[in-house]
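The structure appears right after this line, and notes come after that.
A single protein chain has been removed from this complex, and every other one stays in its place.
Then we have subunit A:
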């Protein structure tokens, strides 16, 4: 009797998640019911297959990389806290947050953290550098078979050339930030969460 949604998510947990991610109470309960509807095994965690069951995600060329971003290093299951922590990166930046306490730790949806999320999609081996191979891999995922190897190689070379400032033939996080400094990251990496 009753719903799984409200009996399994305790008020203290909601408060903790609120503090950590900045989502509102109703957003957290709504996302929790989404989490449980994706959780076909009903064991409180999501596996990669649960994500791949979403057709719109399965046809996304970077779908696998995005799914990967939810799972911590080497693990195959993600619980609700981890799910919310990753989704928090996409919360829009509200104006009143910008003037908050500057000594508090950086919120998950800050510009830098959004950029870090995108950086990690490129940087597969997590060595904090995007090598030419990693860039080629992502490019190949995005274009499929429609562009030849040579063209893709020269795109990768040109991109690295434009971004690389210290000559190590790979893109570090700081160089990544520099390349994207004119891009409106806040808007492009935010989605609307209904209240």
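We take it that contacts are C-beta pairs under 8 Å (C-beta built on N, C-alpha and C of every residue); 3 or more make two chains touch, one makes a residue touch a chain; residues count from 1.
Just so it is clear, contacts and distances are computed from a predicted model.
**Q** Quick one: the chain not pictured, UniProt calls it what, "WD repeat-containing protein WRAP73 isoform X5", "Ribosomal RNA-processing protein 40", "Phospholipid/glycerol acyltransferase domain-containing protein" or "DNA-directed RNA polymerase III subunit RPC3"?
**A** "Phospholipid/glycerol acyltransferase domain-containing protein"
**Q** On subunit A, where is the contact patch with the chain that was removed from view?
**A** 1-6, 31, 33-34, 37-38, 51-63, 66, 87, 90, 117-118, 121-122, 138-139, 142-147, 151, 154-155, 158-159, 163, 176, 179-180, 183, 185, 188-191, 193
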